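Before I ask anything, here is the structure I am working with.
A protein chain is absent from this complex, but the other protein chains hold their places.
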Amino acid sequence: MNAPSTDEPAALFTAGPLTRRKLRTQRLAGAVFGGMSVIILAPLFALIGYLVVRAWPALTWEFLTGLPEKGMRAGGIWPALIGTLYLVFFSLVLSAPVGVFAGIYLNEYARDNWFTRIVNLAVVNLAGVPSIVYALFGVGAFVIFADLGKCIVSASLTIAIMTLPAYIVATKEALNAVPHSFRVACWNLGASKWQTIRTMVLPNSISGILTPMILDACRTAGETAPVMFTGAVFYKAIEAGELLLYSPMEQCMALSYHLFTISTQVPGVPDEMLYATAVVLLAFVLCFNSFAIVLRTYMRGKKKW
Amino acid sequence: MSNTQDESPKGSTENAAPPGHQVGSVGRICRALSERTVTALIFLCGVSAIIFVFSIFYFVFREGYPFIRDSLDLKGFFLSEEWYPTSETNKRYGILALLAGSASVTLVATLVAGPFGLGCAIFISQFCDGKFRETLKILVELLAAIPSVVWGFIGLAVMNPLIIRFAEVPIGLCVLNAGVIVGLMCVPITVSIAEDAIRAVPDTYLEAAEAMGATRWQTIHRVILPAAKSGLLAAVLLGVARAVGETMAVLMCTGHTINIPFDGRLPFLHVFESVRTLTATIAAELGEVPRLDPLPDGNYPVEARHWQVLFVLGIVLFAITFLINLIADLIVKGIRKKA
Partner (left out) sequence: MGDYKIEIKDLRVSYEKKPALKGISVSIPEHEVFAVIGPANSGKTTLLKCINRTLELEPGTSVRGTVTIDGLDAGQMRDVYGLRRRIGMVFPLPVGLPLSVYDNVAYAPRMAGTRKKAILNEIVERCLTQAALWDEVKDRLGTLGTMLSGGQQQRLTIARALSHDPEILCLDEFSIAIDPVTTMRIEDVLVQLKKKMTIILVTNLVQQARRLGDITCFINKGELVQVGPTETLFSDDPGNQLTYDYIHGVFG
C-alpha cells in the first residue's frame, strides 16, 4: 500500500496495533484448523502409500486371476473378486429401481403431511441401522424365515435394503434440482405427471442420480458383516479362469470377507498377500469413487440451464 | 367443479381435432391405465422404506424373542459383566463389559473425530476457497470410501506395531487402536454435517459482522460457531452413532477381551487395555452358534439361548443408535424451527 503524502489519511490505511493483533490471531486460527485438517487427511496418503509398498511383491496378474491355494497361503483371489462383483451387481439391480421410484414418490407426488414425514423418518432410520444389525436381519429374514439359506440371493437382498436409503436420498435431491417451472410448463401443455417426469424431469436429473449411485454401489463391495452371515463362505472350489462361477443360490467368496479371514483366522499367510488383498479391495472401491467424482465434475460443467 | 384428476377418457367432451394431433380412444385408454399402474408402483416404492424399517425390527425381534420371554433377567443382563454363554454349567449373559467396551471405544473415537472433524470443517468452509476447497472435500470423501475391513486391517498391521513400539505394551490391540481407527472413519460424516451447519448460517450475519470490521477469525468464533452450534453438536452425535455401530474395525482391533477398562485409576492409562464391544461380540459369535428348534413342548433347550441372546444384543444396539440419531434429528429440527 502506498502511503499518501499527508500523515492523517495514512493512519486510515495502515494497520494499527489492534488490527495487527487481530490479524495475527486470525492467521494462527487458520494455521491451527489447517493443521487439524492435515492431521486428518495426511493418513489417507501415508496409509495408502504404505499399503501399496508392502503389497507390491504380491500384486501380480496371477494373484488377481488365480485361485487360492494351500489354505489361502498362496495363489490368488479370483473367486473372491468375482464373488464381490456378483454381490455388487445383484444388490444394485434389486435396490436401484426401488430407490429411484421411492425418490420420485417423495419429491414429485408426496404432499406435505404427516404421512410423508413418517416416510422420511423411515428413510433416515434405515440409513442409521448398524451393519451388524442388518446382518442379523438378513439372517432372520432371508436365511431362516424365507428359507433361502446362506446364498448370494440372501446376501444381495440384505445389501440391497442396506443401500436403499442412499439411493432414495440421491434421487430426491437430483429431482429437486430440476426447476419447478419446467414441470408447470409441461403440465400446461397437457402432459400428465408421469409423462412430465419421464420426459422432462428424469432425463435432466439422471447425472445427479447416477453419481451417488456409483458411489454407494461400490461401498457394498467393502461390506463384510452383512455378507459374512448371509452368503459369503470361507472357501469354494472353483474352476480357474471362469467368469460365471456362481449360481445365485450358492454361497460365494467375497473380497471383504476374504481379507478378514486371512488376516485374523489363517496363520502363516505371507504379509505381502495380506497387504495385496487389502490394496485390491481398496483400489476397487477408490477407483469407482474417483470415477464417480470425475463424472460429477464433468456433469457440473455441462449445465443445461 | 371438483379437485379430482381422473384420467379415463370416457368423455364426449373433446372437440374433433385434426388427424395426427390426437390418438384414438384406444391409445388414450392404454395410456391412462399405464399411468395408473406406474403411479401405484411409485407409491408402493415410496412406502417401502416404512415396510423395511418394520421388517428389520420384526425379524431381529423374532429370533431374539424367546430369550426375552424365557430367560431375561434385566438386572443381571445389563449390570453384570459376566458374559459366559458357552459355559457348560453356568451360563451367564451379562453385557456390562460389552457396553463398557463399546462406550470406551466410542469415547476415544469421538475425541478424535469431534475436534478434528469440526476443525477440518471450519478450515474447509472458512479458510479455503475454489479449487483448494473442492480438493479437500474430495479427499474427505475418499477417506469415507475406505471399507471398514480395510480400516480393521490397518489397525492390525500398522497401528498395532506402532502402539507396541511407542507405548511399550505387549499387545497393541486395545481401546486406543480401535478408537483412533474408528475416529478416522467417523471424521467424514462429522465434517460433512458440520460443514452444512456452518453454511446454513445466514449470510446476513456474516455481512453484518464484516460491516462492523470483524476479522475472519472473530466472525468465526463470535458469530458462526454460536449460530451453528446445534448443527455442530448434531454432527458430532451422528459421528458417535456411526462409531457405536461399527463392527469390523473394532472386531479386528480391540483385542476382543471381556474387560471393563476402568477401576478408579487415571483414565487414560486404560486406553491400552483390550476390550470387547457389543458389535464385535455379535459378529464373532454368530457364526459359531447353532440355531436350535424348540422342543415338542414349545420351550427351547438351554443351548438355544446363545443364538437368541445375540439377536437381543442386536435389539439393544438398534435401540442405542436409534436414540442417538433421534436426538441428533431433534436438534437439527430445533434449529430449523428457530431459523
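By written order: A and B. Residues from 1 in each chain.
Quick note on the criterion: a contact is a pair of C-beta atoms (placed from the backbone, for glycine too) under 8 Å apart; a residue touches a chain by one contact, two chains touch by 3 or more.
Small disclaimer: the values here were computed from a predicted structure and weren't measured.
Enquirer: If the hidden chain were put back, which of A:Val53, A:Ala185, A:Met249 or A:Cys287 would touch it?
Expert: For the chain that is not drawn, the touching residue is A:Ala185.
Enquirer: Any idea which of A:Leu23, A:Leu85, A:Ile144 or A:Met200 touches the chain not displayed?
Expert: Hidden-chain contact among the options goes to A:Met200.
Enquirer: Spell out the interface residues on subunit A facing the chain that's missing from view.
Expert: Against the missing chain, subunit A presents residues 111-112, 181-182, 184-192, 195, 199-200, 204, 304-305.
The rule we apply is simple: only the chains that are shown with their structure count from here on.
Enquirer: For subunit A and subunit B, what's the span in angstrom between their mean Cα positions?
Expert: Between these chains, centre-to-centre, one finds 15 Å.
Enquirer: Provide the residue numbers of subunit A that touch subunit B in the complex, in ascending order.
Expert: Residues of subunit A touching subunit B: 22-23, 25-26, 28-30, 32-34, 36-37, 39-41, 43-44, 47, 50-51, 54, 97-99, 101-102, 104-106, 109-110, 118-119, 122-126, 128-137, 139-141, 144-145, 161, 164-165, 168, 192-195, 215, 218-219, 221-225, 228-229, 256-257, 259-260, 263-264, 274-275, 278, 281-282, 285-286, 289-290, 293.
Enquirer: Quick check: in the complex, which residue numbers of subunit B touch subunit A?
Expert: It is residues 7, 35, 38-39, 41-50, 52-53, 55-56, 59-60, 62-63, 115-117, 119-120, 122-124, 126-127, 136, 138-143, 145-150, 152-154, 156-158, 184, 187, 215-218, 220-221, 241, 244-248, 251-252, 279, 282-283, 286-287, 291, 310-311, 314, 317-318, 321-322, 325, 329 of subunit B that touch subunit A.
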